[in-house]
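Everything on this sheet refers to the single structure shown next.
The complex is shown incomplete by one protein chain, all other protein chains being positioned as in the whole.
Entry: subunit A
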Amino acid sequence: MPDTLTHPTVTAVTLDLTINGRRQRVQADPGARLLDVLRDGLMLTGAKEGCGAGECGTCSVFVDGKLIKSCLMPAAKAQGAEVETVEGLARTGDLTAVQKAFHKTGASQCGYCIPGMVMAATATLRDNPDADIEEIKERMGGNICRCTGYSKIFEAVEIARDVIAGRLPHTALDPEAVGNSFIGHNTRRLDAPSKVTGRLRYAGDMVMPGMLHMQVLRSPHAHAKIVSIDTTEAEAYPGVHCVLTCDDVPGEDGFGVFVEDQPVMARDKVRHVGEAVAAVAADSVRTAREAMALIRVEYDELPGLFDPEDALKSGAPVIHDYAADNVVKHIPVRKGDIAAGFSAADVILEESFSTQQVEHAYLEPEAGLAYVDHDGVVTVVSPSQNITHHRHMLSHIIAKPINKVRFIMSPVGGGFGGKEDMIYQGMLALAAMKTRRPVKLVFTREESFVASAKRHPSRTRCRMGLTKAGRITAVEFEMLSDGGAYGMSSEGVMRKAAILSCGPYEIENLKVDTKVVYTNNTPSGAFRTFGGMQAQFATESMMDMAAERLGMDPFEIRRVNMMRAGSLTHTQQKLASAAIDRVLDAAEGASGWEKGAPSVRGESRGDLDGPGTRRPCTLGARVRETATDRFRP
């Protein structure tokens, strides 16, 4: 029995359950959740913990035939029940129609939501084998996916429904022929069977004999000096194997994608709420949490910076000593002569844009397992999106040669850039070295929110000069981004924002400045498009406003300015080819855009509500059906 379940001070309850058709007797803490019993007690790790609060559906299982969220159910509540997990669906090895359909359509990407999705789809079709698409969507509304946009999942459920009902032949579940080329064909993912069955083990699903559990004490302050950390009581707490602080770092402490400005655990001061200050490795998660509560940290609060504009003011608090001006990176791009460009313009538009902080919210919270192997190699298993770089950084942090450091990339249950930063692997490695035991850490959803990097909040001021014909003569583009407390991927994000700033348009005269500064907000880092989205939001909005001002069709003004083969990019690279013309044609055709200046809005537009337009979201597919059935003559 793993040691996560039963705490020494409580009396375990004995649960008699029928799990996937087999009678099982398990001991559990009276406060344990059904999810804990399944995962830790019975090693059925197909049910995942994406949020622990009933919001995501990665933990869905059947209890007495009803699909429920096992993170919300006290295990004792299920006493005597029949439980069916995702592992129970394809018990004989052959995938069910639902699982095959998920495989067929490519519904599984990162796969972390997929066991729950397969369960929700199965429940939907068991409850109503004829559910239409609206009812399918409604019944599966409790399960979240962050990769697919749901289309492939719904497509799979409809195929499975029709195969089960006999409206489609079983061959509808077979892979499509790819002929001589994979390009342009639907090819099945090799890893899908492991995901649709729940067999794939993510880092949080892994266990090793003698494994300890880590919990991390995090800063309640945005900016504060650490006066002292007293770990005496925590060290002495029964079941604790080690307590870590920055003093345990044997080598050169510091990691980051571009600038290694972040200590493994806060050193001398904390720079954002949620920053790791100390960590405990103990026999169980509960013991680790109880010990963590005994660590005494004395803080001396410092004035904080929460607005990037304030960070640039003279006399602003300094967050990192090496950057007295709080600037992480400034990327300037210059091309042509903007003064001449603006003087040649017939109209000049100027506007400001802002975008907000965004969390990646991958379904798999950060998790890792570290151990020191028989050859003394410090090994970290985690869903890192950058293991080679992490390995090099960890080598200097733990003062070991690179051949004594190993990173194993576990399946990434969604990353989107958010798992590029080595925010916890260092602590795990140190704990494994100190205890000589395997050590596991699994973030809670809340911890993932406070500790992981976010999309850079940005403010952009854009000035654009155009001729009456819509040709852009000059652009001045300034972006200020909030980098938060640490550098992480900020430099790269600013480079990308600068390179992509003015869009796929050939502009002879431009002045671009992207700048990112330190604040005491949650650090910003890599996130899909890596700065491109923030820049495009400004530039494409400017294009639409320019079209409206000039009375031009928005597709047309883009065609006037688009890059072509032979164009010089903003950074003056000559393009051998360009595809924006075809992109515009495709978008115009697909959208059914009513030609003309974008000055007519609302109900009088002819291109609203056309074929293929998504209906507004609503619920009640079953309510309407019930009402209709009830009064049907």
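Rule of thumb we're sticking to: contacts are C-beta pairs under 8 Å (C-beta built on N, C-alpha and C of every residue); 3 or more make two chains touch, one makes a residue touch a chain; residues count from 1.
Here is the rule we go by: contacts and distances are computed from a predicted model.
Looking at the choices "Membrane protein", "Sarcosine oxidase subunit delta family protein", "Molybdopterin dehydrogenase" or "3-oxoacyl-[acyl-carrier-protein] synthase 1", the name in the UniProt record of the chain not drawn here is "Molybdopterin dehydrogenase". One of A:10, A:469 or A:565 touches the chain omitted from the figure, and that residue is A:10.
The missing chain, though absent from the display, is touched by one residue of A:82, A:310 or A:446; that residue is A:446.
Considering the full assembly, A:67 is the residue among A:67, A:97, A:526 or A:552 that touches the omitted chain.
Listed here are the subunit A residues that touch the chain not shown: 7, 10-11, 13, 29-31, 33, 52-55, 57, 60, 66-69, 71-74, 76-77, 79, 120, 123, 138-139, 141-142, 285-286, 289, 293, 444, 446-447, 617-620, 622-623, 626-628, 630-631.
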